[in-house]
Every structure is written in structure tokens, then in C-alpha cells.
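Notes follow once the structure below has been shown.
In this view, the complex is presented without one of its protein chains, the others remaining in place.
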Amino acid sequence: MTLFHLCKVARSLLNSYRHRAVVKTVQGLRVWEFQSMHPCTSIAEQKRIEEILEKTVAPLPSFEMREKSPPPPESNSLEFMYFYKSLEKDQRLEFLEKLSHDFGVDHRWVSDLASKLLDAQVRDVATVLQVEDRLRYSLTPRYRHLLSHISRVPGGVKFLVDLRADLLEFTSSKSSDSTHLRDLNSTLKSLLSEWFSVGLLRLERITWQSPCEILQKISQYEAVHPVRNWTDLKRRVGSYRRCYAFTHASMPGEPLVVLHVALTEEIANNIQGIVREFATLDVDEDVNKISAAIFYSISSTQAGLQGVELGNYLIKRVVRELQSEFPHISQFSSLSPIPGFSSWLQGALSQQKKEGRALELLSEEEWKEVEEVTGAAPGASTLEALRRLISTSDWIHSERLIHTLEPVLMRLCAWYLYGEKRRGYALNPVANFHLQNGATMWRLNWQADTSPRGIANSCGIMVNYRYFLQETGTNSAAYLHNRVIKASEQVLGLVSQFQMNSKL
Amino acid sequence: MTLFHLCKVARSLLNSYRHRAVVKTVQGLRVWEFQSMHPCTSIAEQKRIEEILEKTVAPLPSFEMREKSPPPPESNSLEFMYFYKSLEKDQRLEFLEKLSHDFGVDHRWVSDLASKLLDAQVRDVATVLQVEDRLRYSLTPRYRHLLSHISRVPGGVKFLVDLRADLLEFTSSKSSDSTHLRDLNSTLKSLLSEWFSVGLLRLERITWQSPCEILQKISQYEAVHPVRNWTDLKRRVGSYRRCYAFTHASMPGEPLVVLHVALTEEIANNIQGIVREFATLDVDEDVNKISAAIFYSISSTQAGLQGVELGNYLIKRVVRELQSEFPHISQFSSLSPIPGFSSWLQGALSQQKKEGRALELLSEEEWKEVEEVTGAAPGASTLEALRRLISTSDWIHSERLIHTLEPVLMRLCAWYLYGEKRRGYALNPVANFHLQNGATMWRLNWQADTSPRGIANSCGIMVNYRYFLQETGTNSAAYLHNRVIKASEQVLGLVSQFQMNSKL
Amino acid sequence: MTLFHLCKVARSLLNSYRHRAVVKTVQGLRVWEFQSMHPCTSIAEQKRIEEILEKTVAPLPSFEMREKSPPPPESNSLEFMYFYKSLEKDQRLEFLEKLSHDFGVDHRWVSDLASKLLDAQVRDVATVLQVEDRLRYSLTPRYRHLLSHISRVPGGVKFLVDLRADLLEFTSSKSSDSTHLRDLNSTLKSLLSEWFSVGLLRLERITWQSPCEILQKISQYEAVHPVRNWTDLKRRVGSYRRCYAFTHASMPGEPLVVLHVALTEEIANNIQGIVREFATLDVDEDVNKISAAIFYSISSTQAGLQGVELGNYLIKRVVRELQSEFPHISQFSSLSPIPGFSSWLQGALSQQKKEGRALELLSEEEWKEVEEVTGAAPGASTLEALRRLISTSDWIHSERLIHTLEPVLMRLCAWYLYGEKRRGYALNPVANFHLQNGATMWRLNWQADTSPRGIANSCGIMVNYRYFLQETGTNSAAYLHNRVIKASEQVLGLVSQFQMNSKL
Partner (left out) sequence: MTLFHLCKVARSLLNSYRHRAVVKTVQGLRVWEFQSMHPCTSIAEQKRIEEILEKTVAPLPSFEMREKSPPPPESNSLEFMYFYKSLEKDQRLEFLEKLSHDFGVDHRWVSDLASKLLDAQVRDVATVLQVEDRLRYSLTPRYRHLLSHISRVPGGVKFLVDLRADLLEFTSSKSSDSTHLRDLNSTLKSLLSEWFSVGLLRLERITWQSPCEILQKISQYEAVHPVRNWTDLKRRVGSYRRCYAFTHASMPGEPLVVLHVALTEEIANNIQGIVREFATLDVDEDVNKISAAIFYSISSTQAGLQGVELGNYLIKRVVRELQSEFPHISQFSSLSPIPGFSSWLQGALSQQKKEGRALELLSEEEWKEVEEVTGAAPGASTLEALRRLISTSDWIHSERLIHTLEPVLMRLCAWYLYGEKRRGYALNPVANFHLQNGATMWRLNWQADTSPRGIANSCGIMVNYRYFLQETGTNSAAYLHNRVIKASEQVLGLVSQFQMNSKL
């Protein structure tokens, strides 16, 4: 027990009275136990939780008997699932903490085998391999088999996906700081990764003939450009459009990740033409007018599958699908939103103001123009006027403002996408996704999403991440390993304009 | 390098000139390398194998970068598959030996982490968990990721199933003695177990309306009671019959395990009535005449899925399926062959003769009868006459012989099934399968399979393993953990008759 | 040309200047031709119509060559369809008049054969049969083959269904008075009857997994109790509900007639519990709670299939389907609206007032109560108050009014359904439909549809037509042949109460 842990205990006690610390030996390690003291969880409930876990989480068989253990009865898994689903959020956290803590790895066994392995080094390879094998086995948490068994009962996989969504919420919200929870999460993630391996996924093209159940979900999951009504929905699966999803045998009727594609003559530079215009609704497609495929929306639907690569594979599968349907399609590109740009910009402006470097973001001439157009006094108050301007969508009704702001916002946005980083990777999550896939940051588009949402999120700017199929492998590796962003001349030009103007 | 290993090297050299031993440091272990010296593998080919492996088996990313590594291009997997398939059997062995040996676990890294873990014991739990996590990661063989990637390309899973069939052949035929091969096998098995987890399998009822492709395979895979023609096949999927299979999304059109069921009034005591009689071919089923479900054939089709539990799950799923279709079915039982009984019996008779205890298997009266019927001289020659009798199927044409032999063969067979063991479990593989599933050894049936094959394998005897649904869990655990066989009074009676007569 | 016809010509001339009469010999009959004079149809267009018809309507082959005529090229049918669809309503009428008039039966040929037949009577049967055969053939309108050919091209059957919808509109709206149009209609109807023969229809159960295309149509076609949103729609195909439709191979994705069923414990006496209540949305069905099937909505979707019996067959098929799914369902009944009751009632009240028999509809006591509740003066003004009351839905908010009006409206409604006739059959079309099918007028339900629509149409009353399966044949024949309505004691009781009160 370290100082660090004692502090955590203290915090727990102070903040929530949810734990009490007891020294205890669990699975071979002497630890201070943080016993749950959730005010909402009665002693009786705690007892019940312990009973259920003892009953349903079978002990890990010995290494020798590992192949000779019949699977526990299905009723175990069902009872576990039923019990968990009946719990409130708070109780679930406690339940999972207990599960991960008391039913994980037997640390003493692991350390014994670690010693044995070190001894074996001086002996022959076969012995080393054997001890390694046992060590590997001993590192399997006891709950792992339970998770496997749950995956086999009807609805089990979906249950685990949802349980992981809870886990992610708990670990990210810091409502808990259990290292054990993270272990449980990583075990579950690795199992889900195997079960949702791309070879087990089914690509489905969604059309107006698809089951209503699926289309309703497609409609409901579409977060990027919300679907408004049946006609709108029909549009998204009609002529010059494609909608694809990955589904999985274990979760029938549930699209896991959905990709919307528009088939166009040129790479689209705005979203209005794609989701608003209905001219082409029942028209037959003219193959000669199709030379670009625009991915204008991609949504994951299962919070619990975070970190399980699906979107990337879906894009690649769809590219293959489209190539076989339209052999002459040569351009593949996203038309992507830039969530976070507006708030970043607001933040940057505040920061500048505080730091007294307010004038650096725009050139003198630009400030003057803003001043004139907004009728604000020079200096800081112009900056304030600019901030106010951006926080509403009023400016898009003034041709002059649109014209004045274009160069400013475009270069700031280019910088935001290209220059702002988190742990070395692009801060913007959409950018990070496409760059990981090996796309090129290809074109920023002004006035590309004039919906209130589009103006509010990114001042109406959208970006194309273009997929040059020959390059994605190299780009992806360069980005992931060396954090190099592949960008077009337009983007790089905007970035250097920004760099000349600003010292941000 | 131990003495044991040196012996093996020697044997290799003597037997096949296929390896030469070289001292080498591989992945942190100084080892004697067994270099392939297959006469059929040229230096150029060895070179090519090494190149392919270097190219296609990507290094394991560092622990920190493990989530930041783009998947290698699919072409890697395809090249690996293409290359492997182009190899001859001998070359494949060499290829797999090299893969498992040079691209497995980095032993030095593992031992370093084992040391760290021992050091961490004195510190806090969080550190222990962290080091355990790294240790677990370090124990992942480098080739594991390649196998995962292969599973994602079209045909990849089937490829791996077939590759494992090769592996099993190599390891069982002792043509190789590589501990590494066994490691590769166990890694592959664990991956296959996840991919073929029962939640990902699809139960299909096979009917005369199923695709011809499937039915032809069903026909071809039926090893227990071979299908003779279209009418015979139609019979097996017609009235009063059910045929179910598990299929898998990754191997479309390929039944993995097939179960044939007959719906009868009473538990069937012979196979003739099930596969020979055609009276009921196009008849409508009379639900009132169905009160038992007889599993009369179960076949696994993929050698490479050995050890991945499928048959057990299929029987359980089918039981559920039948219960929902016929709520009043109350009896579930197999009607199983007894492969190996005849040869065991021949062996036992020889053994007895050698040991001069020939007379113990039959009672004096029985010997007399055999003598009379066969016209043999008393003593050893009668035993010889008996052996000859059993080695042909002529005796089934004599009512008298049938009558004489029944009590003898029945009690010997009961003993064979119940008393003969391998590592404590039933020697007979079919018995072992059903006992593991929790079935009861319920009834031996005389004259139950009068086909030449049936007479040759088991003197025409068949056995019902009965599934009492309330008991299978308990029975299975008792068998697997304590090696206790649950048997009916009939079987136990025969066994004790045997024990009174014989001292086998 | 009769006087009657001359009048019609005159009317045509006066009303619309659409025809001019010319004496002409058409297909062997000297007739006054009504030439189109639609102001909207130019001479050029008329010419074009004539050309298209000459080109696409092939002559009837001679009797001898009738089996030796290759079908005309498909392009004929396509041209006809394309041309017709491009026409405005007015032009379509003209087009169809021309088609039916100039390309119908060759009357001279028919009368020649009629003469021959009379001559043949004195001769042998074979000759009679032969001449009859020729006569039958000669009575085939020339356009009949064209219609057959059109049915064979993709979209052809749907085209003909829609064309017949036009025809029905023209003949019912009296915008035309062509006997020929009626002939065309009857030829087309008889063809459609063959193509939509019930053996060629496919029963589909519509569920939430059905194609969205179908469900949207189901939603849009539901005229009886309009669907409000996705949840409402999901409800109609969810637990304790069934939705069935007939579809046809020639019109894929198009439900022709739709039946909504609720599965209940007792015969439902109101619609609110069926279409408003959402408690049971995702619940598993409890078979023990299902002992009645309520047909609460049936809609035909194709105007052009009027008179082609579909609804009747759909009900019968669904009954069979439900019986096989729920063998113990013993009660089958509709829960039907009573469109037209309110307006009939208003009419009856006006009529009474005019005839000064206003007091006869209600008993003295009832009048008094109405007077009291409404605060109206006695006599005619009370009647006026009653009329005003009924014309709004305000009264349903007063418990007292509800109580007062129940006996009055119930007996009036019973009379409306049972006593009001058109050509001897029930005036109310829904009643007529179910009585033709052989249902019994079983129960009137007060406050059964309290939606504004329900109150406005039928003062909130609904009726159950019950299907006693053993009787439907007899009932149907009795109704159709002898106009006898089978009704329950409740209904007959209400009717005789009415008869005692009123002399309507």
C-alpha cells in the first residue's frame, strides 16, 4: 500500500463515503481493501452482490485441468446478466469494482511462476516454453471465462458491449479510480476485438427495401447530419447515394457502424447539395455522372465498442464495393465536419486577449475591416465584437462579413486541424480518425455547412479528407509512428499564412 | 540444451536427415537451432521461406505503441496464404517450424518483465497490475497478429482451419518434435476458439430445400452411416428426421458439425429402421407418434477445429430446438456405434491366449456351446475358432451362433465401454464424447447394426447414450473431474457379469 | 340511334362542346359517332391518338389463325403505356373512349355468327359447339389482346390497375356516358380478376423487420385509424398485433389489401385500447391471454382493383393462419367504424323536422332530458339543439349528456346499420362488406372510438361484425341471395326499440 493509495482512500472517504479501507489478502497480495460504502448500497445489497459473484464466476481451473472443465450451466450467465441489468448505476459501479478486484488474476500464482521462469532460463528451451505457457495462463483473470460464457447465451454479446459502455463511463468520469476496472476493461476489449474481428462482420447495403427496424436505427444513429423525416431518410438510401453498415451475427438487426456515401461528378465542397436537395430522389442513376464517392457521414453506434477498429475497415470495404460497382470511380474523399473549431477559436481569442496579443490573429487590414463592418471601436473591443460575431450565426446573412471573414477563419481552421495536437496526434477527433486511416487533409471548404449546427460548430467550414488508395498505407504508418500529417497544398498554404500572421 | 533434446536431434538426424543443429541466439535465448535439411527443400527454397516470413510477419509493436499500429496491408496476408498453399507437405512442415521458432515470443523480454514483477511485489497493487499487463503482452507470440490479420481477408479463416489441420498432422505423426509447433498450435486453437465461439455459430436445419451445395457436403461428410444415393439423402432430411448443422459467417456454405436425428415413438434399438426403411419418406408427421429424439449420427467436418467444442453445443441447441417444436418430447438419446470394439476383442483374445488364461472370458458352458456350433476341438483351438468367427461376419447367418454369442459379446462390450480407460477417461472416443456431455450410458443393443460395417466394427452392437436433461451438468462434472461414468442398470449388470467371469 | 342517345348528344354539346355527332359505320354497325370536341385536345393531338391506337392495337387474328399469331413486339405495349402516361386527364378520357369505341368487338361478325348459330340448331351438337366457339371468339374485343400483352411487360400490370382506376373515375363521374367505356372496364376487370386470383396472391405478415418500403406504404394506406409516427407504426406490428397483406408477383413491394389484427382476451369493445395504449409494445406475448382475434382495420390500396374480391379472401386466409398459430383462438370479430352514421342522423333529423314528425325519434322522456341538459326550449328547438350537439363533439365531455344520449344514439345507429338499405343491401359499405363475407352483426359499442374523427363520423359508436366460422357460408348466401341480415340479440333488440319509437 503506497502513499498514493492512502491519498486516494482519503479522497474517497472525504468525497463520497463510498469506501472503507481494510487490510486484507486477496489472491495472494496483501492489500488495503476499499470496501464499498456507497450510501445507496445497503449491507444486504452488498451481500447479494457478493453472493451472485461467488456463484456465477467460476474459479479458473488448474493449468492441468484447463481442457477438462465442462462449461458452467447457461443459467449462471443468465443470472449474472439479469442481476446486473437490475442494478442502478451506482450499484453497477460497485458490482464491477468487486468483480474486477476479487475475481481477477491470482497475483501470488503469477509471481511464483515468474520466479520459476527465471530459474528455467538456465535450462532448456522446452522448459522455458512450458513455464511461459503456464505463466500466460496464470495471467488470465478469473472473470475472463465468465465473459466468454456470457457471449454464448442469446443476447450475451450485446450485454457485454453495453457493460463495457458502463465501464468506459465509470473509468472516464473518474467516479472511480480502480486500476482493476481498467484491467477488466482491457480484458473485455480484447475479447470484443476477437468477436468483432472484421472477418466476422457482414457488410450490408442499406436500401429502402431494408427492414424498417434497421432503417429506423440508421435514422436515429445519424448524428452528423440528422435525418428529419421519411423523405429525408429515403433520400439517404436513394439514387446517387449509398448507405453501408457492418452488422454482426451476435447482434442481429443492429448496425454497428454506418457509412453514408454520395456519388457525385466532382468532390463535393458542401453538404447542402447532399442532404438537402431532393431533385434526384427517384431518378435512375447515370453511371457517366459518377466519378467521385463522398463519405459524408460515418457513425459508430455502440459506445461499448470504443477502440475496436470498425470505421476504418468499413471505409476500406466500401471502397472495394464501390470499385466493383463503378470501376471508373477514381476519387474517394470524405466531406467531414470540424467539431470543436468554434470553441477552440473562442478559447484562442480569449487567451489572446488575456495575453495582450490580441492583434496577432488578424492582420491590421483585417482588423480594420472587422471594425468597419461591425462598427466597433478599434483594439480589444473589436476583438470582443469578433467573438460575439462568431458566437452567433448572424454574420452569414451579411455578404460583406462573409467575404471579410473567409481568409481569417479559413487559415485559423487550417491551423486548428493541422497544428493543434494532443499527445502528438491531431486534436480534432475526426481529423485523427481519417489521418489514422491514411487519408490526406485535402481541402477546406468555405460555406460548406450553412445549417445552424454547421455555423455553430465550425463557422460553416467543412473539410475533405481524401483517400488516395495507393498512399493510405504509407500515410497511416507515417502518421501513427512519426505523427506526420499528409496535407494538400491548399491546406499547407493556409497553415503557412496562419504561421506568418500569428505566433499562437 | 538438455540431453533430451540432444537425443531428439540425434533421432532427427538418423531418421530423416532433415535438420542440422547450430548454436544460435534467437529472441534472447541461446539455443541449438535445428536447421532444416529436408532433402526436398533446396537452399533457394529455404531462402524464399525466410524472406516471405520476414516480409509478412510484422514485429510485435512495443507495449506503448500497441494501440497505435495500423494493420499491415492485406496483401501481406494474401501473400502468406498464397505461398503456404503452394508448398508441398514437407515444405509446409519446415515453413511452420520456422514460423513458430523464429517468430514466437521474445523470451528475453519476458524474463526481464518477470524480474520486474518480482521487484514490484513489494510495491503497490497498481504497479503489480501494470507489470502483469506488460508481461501478458510480452507473452504474445509475434505470429499471433499475423494469424488475426489473416482471419480478416476473404477465405482467411478457412485457410487457418486447414493450416491447423496440417499442424495437428505434423505434431501427432511425430514427424516433428518441435515444442514451438505445439505453441503455435495452441495459439491458433485459442484464436479459433474465440472465432468459433458458439455465439457466432448459426444453427441451420438442413432440408430438401437447402442448397444442393450443402446437401452434397452433408452426404459426403456422413461417415457414421454412409449415404448411398439421392433417395437415401432425401430420407435423412425427410419426415420423422431432422438434420442440423452449425455454420459460421466466415465459412459460408460449409457445415462445421452435423447432427442427424430420428423422431420415434420409443428409443430406437437398431439403426436399420432409421437409415434403411423408406416407408415414411413423404408421409406427414404425426405429432402423437413422436416422443423420442434419437441422435443417430454426429460428424465434425473440419480436422482443423479439433478441440474446439462444437458437437456438445450442437446437441444442446438441437435439444432446445426440438423441445420448442415438440413440447412433449421427453426422451433424448443417441444411438451410437462402438468403433474399436471388435479390434479390442481380438486383442483381448490374443492376449488371453498368450497368457494362457484363455478360458476366463467365457464360462465353461459357453465354451462348450461355441465348440459344438463351430465344430472345433476344445481348449485353445476353440478360442481360435471364436476369433476366426468374429473376424468375419458369417456368424450372423446362424441363428444358433447369434443366440450363443449374445450374452458373451454383450458383457464384453459393456466392459469395453465402461471399464477400458485412457488417462482415466473412457477409451472409446464416442463414449468419451457423450459422457463429457453428461449423457448416461443407457442401453447396449444386440443386432443393432447388421450392416457389414456394423458387424466388422462392433459385432453389430450399438449403444444408446441417453440425455436426461436435468442431470447432464452433474454427470459431466462428475466424469470430467472425478472420472465417474454414469450408467444404467442394464449396463452395470452386464459389467458385473463380465467381472464375475473374467479377470481381464 | 335512339331518342335517349340524341338527348345525350345534346347534353354533351351543351355542357362541354366535347363531341360532335357524325353518322359513320364502325365495325359493321351504322352509328352516329360522337366525335371528340374537347377544347383542350387539338386536331394534331387527336391525330396522334389515332395513330398510336392504330399502331399498337393489333387486329384480332382470324379464328383459324388465332393460335398461329406471334405476340406483337413488346415495344408496342411500352409505346402505348408511355403515351397514355404522358396524357392529361381530359386527353386520357378521349383516348379511352376512342380505344373502347373503335377497337372493340366487330358487331357485324358477331351478328353473322349469331345467324349461323340459329341455323345450326337444327343440325348436330358438334356444329352447334363449333359455331358457339367462333361466336365466343368473335365477342372478344380487339383491345383485349393488347391488355394481355401489356400485362407481360415490366410494370404492365400496375399500369393496367391504374388505367382501370381512371376508367372507374370517368364512368362514375358521368363525365362520359359511353357504353363502350363500360365494356372496356368490364373486360379489364375480368382480366384483372384472373391475374389477381387468390391462388396467385401471396400472404405476407408485416413486421418491424419487413422492408421499410412496405411499412411506409402500410402507414400511408391505413385510412381507418391513421398512423401517427414510428412508435405508433411499430405498435401496429408489435406484440399482440398482427398485420397481414396480400401482395402479387407482378407488383412487388406493393401491399394490395391490408388487414390489422389485435389479439385479445375478449372481443374488444373500443379502439382506444388497441391503437393508443403502448404498454405492451415490447412485451412477449402470453399465449394464454389470447383467445380472440379482432380485425380492427382493413384497407384496399388499389382503386383499380375495385370489384376484384380480395378483402374477403384475406380475412379467410388470416383466420386460417391465426388458427394454426393459436389453435385455441375461438373468437373472430371485426371492430369496425360506422362511416356515414352521423350524416345520416343529421339528415334524418332535418327530414323529421320538415315532415313535422320531429318528436318521433326520441321518447317524450328523452326529449325532456335533452331539453334539460341543453337548456333548450321544448319542441323543434330541442331538436335543433340536438342537431347542434351532434354536429360537434362537445357532448362527450358531459357525463350526463353521454348518459342521456346513449340509448337514443345506439338504437338509431342499430337501425341505420340494419334497416337502411340500398338496392336491398345494407347502405353502410362496411356493414355490406362484412355481411357479404358471412359475418354476423354482433354488437354495437358505445364510446368505442372517442377520437374526434370517431365522434364526428359515428358519435363514437363502433360495431363488431363477428365471424362464426361454421356459419359464414350460409350467412353469406342468405345475405346475397335473399338480403337477409344475420344479427345478434343485442342488435335486434336495439332495432325493435327503434321501431317501437319511430316510424322512420
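Labels for the chains are A, B and C, by order of writing; each one numbers its residues from 1.
The rule is short, and it goes like this: contacts are C-beta pairs under 8 Å (C-beta built on N, C-alpha and C of every residue); 3 or more make two chains touch, one makes a residue touch a chain.
Only a predicted model underlies this, so the values are computations on that prediction, with no experimental measurement involved.
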With touch defined as in the header, list the contact partners of the absent chain among those displayed. B, C
Check the options C:42, C:115 or C:343 and report the residue that touches the missing chain. C:115
Using the touch definition from the top, which of C:55, C:89 or C:136 touches the missing chain? C:136
Which residue from C:164, C:180, C:260 or C:486 sits in contact with the chain not drawn here? C:180
Taking the full complex into account, what residues of chain C touch the chain not shown? 1-2, 4-5, 29, 31, 65, 67-71, 73, 105, 107, 110-111, 114-115, 117-118, 121, 123-126, 128-130, 132-133, 135-136, 139, 148, 151-153, 156-157, 179-180, 183, 186, 191, 194-195, 197-200, 202, 249-250, 307, 309, 313, 436, 438, 473, 476-477, 480-481
Could I get the residues of chain B that touch the absent chain, sorted low to high? 208-213, 215-216, 230, 233-234, 253
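Please note the rule applied: only the chains that are shown with their structure count from here on.
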Examine which chains touch each other and state the graph shape they make (line, ring, star, complete, other). line
Tell me the angle, as a multiple of 5 degrees, of the rotation that maps chain A onto chain B over the C-alpha atoms. 180
Centre of all protein Cα atoms: which chain's centre is nearest to it? A
I'd like the Å distance between the centres of chain A and chain C, where a centre is the mean of that chain's Cα atoms. 56
In whole angstrom, how far does the Cα centroid of chain B sit from the Cα centroid of chain C? 66
Could you tell me which residues belong to chain B and also touch two or more other chains? none
